[in-house]
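Okay, handing you the structure first.
One protein chain is absent from this view; the other protein chains keep their places.
Coming up: chain A.
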Amino acid sequence: MLKVNLLEKHYQNVTAVNGLSFEVSPGEIFALLGPNGAGKSSLVKMLVGFTQPDSGSILLSDSSESYTSIPSHLLGYLPEDRGLYPEKTVKQNLEFFATLQGVSKSDFEERCAYWLDKFSLTSRVDEQLKALSKGNQQKVQLISAVLHQPKWVILDEPFSGLDPINQELVVQFLAELKQQGMTVILSAHQMAMVEKLADRVLLLNQGSAVIYGDLEDILLAKQAAVIHVRYTPDQPLGPLDNLNGQYTVELIKANQLLITLQKDQTLNELLPLLSEIGNVVELKNQSQTLHTIYLNAVASHNSESSNSAVLDEGKS
């Protein structure tokens, strides 16, 4: 279990991390979200022990041992600022990192073959790294981070620079790491990917936690289903008074509605009522995704911050 308590980190006049507290349980995929400059990389650097917090604590309990950052023998790390040795071959690069982590020759051969096959890189094992595309180089670096089968894996922006097909491969890769019992802490901007993978999320903005918890709960709590309806012929909302009594209805255009369903309401009850307004030609689910939740939460937090700054100025 990783417990972070009231963590703070300042760089000169900038507060990178501001009183963060959260927990990561073994075996889960934990996503760190937030706009650029939110404090994700500063947090990651403290988790891996590159920098020390100014205050607060990090406590990792593993078996009977406890640590103040994730120790290197338990850690697989893909930094945001990444690269390997371009003049060396794929195999030489992988073998170097595996040897550093104490992986035996036979284990290395077996695991290397397995992951290279997963990423369709087997035929390129003896090529210089610089001969590979940027995406393929990134896949090699992902493999290098997990060859020693660490208990904790921290991946900073693993999807950046990858095309959609390779992004899907990385999703499968992460799912497999979870299946193998590894705990994955993931920092990413690709909300669709995070929504597919993450068990829990922490949304950071300006160094503070804005949203934190189970992804399922967050998605459910932040929304009731929103249905977008298009119909013919055009008509005012008058005939829909029946609907208005039971649902929140918003007329967008003369032939389009947004209907919000509460948690206990289903489409089954709504559909017969919709037939009364005319011919329904399109019905779309416009529920909030993690993406919209993220945008709304950050915007709201920014607005609160600027209001409190104005208040502070007024007081002074």
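Everything that follows uses one rule, which is that a residue touches a chain if its C-beta (ideal position, glycine included) is under 8 Å from a C-beta of that chain, and two chains touch if they have at least 3 such contacts; residues count from 1.
Methods note: contacts and distances are computed from a predicted model.
Per its UniProt record, the hidden chain corresponds to "ABC transporter permease" from the list "Phenylacetate-CoA oxygenase subunit PaaC", "ABC transporter permease", "Acyl carrier protein" or "Spore germination protein KC".
Shown as candidates are A:Leu84, A:Cys112 or A:Leu257; the residue that touches the absent chain is A:Leu84. Screening A:Val24, A:Cys112, A:Ala145 or A:Leu204 for touch with the missing chain picks out A:Ala145.
The missing chain lies against chain A, touching residues 45, 48, 50-51, 72-73, 75, 77-79, 81-86, 96-97, 99-102, 141, 144-145.
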